[in-house]
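Let's turn to subunit A:
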Amino acid sequence: MKIVRNWIILIAVLTGIAAALFISGKQHKVFIDNKKVGEYAAIDVSYSINGEKAKNIKVNKKAMVYVKGPKHKLIIEFKDDTGKDVILENEFKLTPTEDATIYLPLLINGEEDWIKPNN
Partner candidate 1 sequence: MENKIKKFLINNVVPIFMVIIILLSIPISGLSIEYLIQEIILRLSRNLFLVLSLLIPIIAGMGLNFGIVLGAMAGQIALIFITDWNVVGLQGFFLAVIITLPIAALMGYVGGIVLNRAKGREMITSMILGFFINGVYQLLVLYGMGKVIPIKNEAILLSRGHGIRNAIDLKNIRRALDDGITFNIGQYSIPVLTILAIVLLCLFIVWFRKTKLGQDMRAIGQDIEVSKSSGIAVDRTRILAIVISTILAGIGQLIFLQNIGTMNTYNSHEQIGMFAIAALLIGGATVSKASIPNALSGVVLFHTMFVLAPRAGKELIGSAQIGEYFRVFISYGIIALVLILHQWRREKEKEAERKRILEMNSNQAGGN
Partner candidate 2 sequence: MNNIKTMLKNAGWPRIIITLFLLSMYVVSPFIGINLKSALGDTLVRFGMNAILVLSLVPMIQSGTGLNFGMPLGVEAGLLGAVISIEMGLGGFMGFAGAIIISIPFAVLFGWLYGHILNKVKGGEMMIATYIGFSSVAIMCIMWLVLPFKSQDMIWAYGGEGLRTTISVESHWHKILDKVLHMPNDMLPLGEMVFFAILAFGMWIFFRSRTGYAMKAVGTNDKFAKATGINIDKIRVKSVVMSTVLAAVGIIVYQQSFGFVQLYLAPFYMAFPAIAAILIGGASVNKVTIVNVVVGTFLFQGILTMTPSVVNNIIQTDMSETIRIIVSNGMILYALTRKEGAGSGK
């Protein structure tokens, strides 16, 4: 009986680990959209996800990156109206099954809903 109980525990633990692995290892597609949204115009931006090397994205372009796991850090760098360099650090979370799009113009202008799931 003890053995059965232990196996149940073991299976539960393994299932838990599997779930954790699934969540933390799941690869997501994240689009970075630099097109005009509503009244917000787009500008050239340099971005970096999870500390990777920064990349530039021009106006009206869309980039795609693969990220692994649920929690991510996004750093963007751009020149504001005044020509001053601005660095914005943001975090975002993804549920295990979703892919997402980041709308840079929204982010730059401080809107809340700068990231939307794709599906």
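The rule is short, and it goes like this: a contact is a pair of C-beta atoms (placed from the backbone, for glycine too) under 8 Å apart; a residue touches a chain by one contact, two chains touch by 3 or more; residues count from 1.
A word on the picks: all candidates are chains of the complex that A comes from, given by their letters.
Worth saying up front: this structure is predicted, and the values here are computed from it rather than measured.
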Subunit A: touching candidate in this complex (1 or 2): 1
Subunit A to candidate 1 touching residues, read off their complex: 14, 17-18, 21-22, 24-28, 68
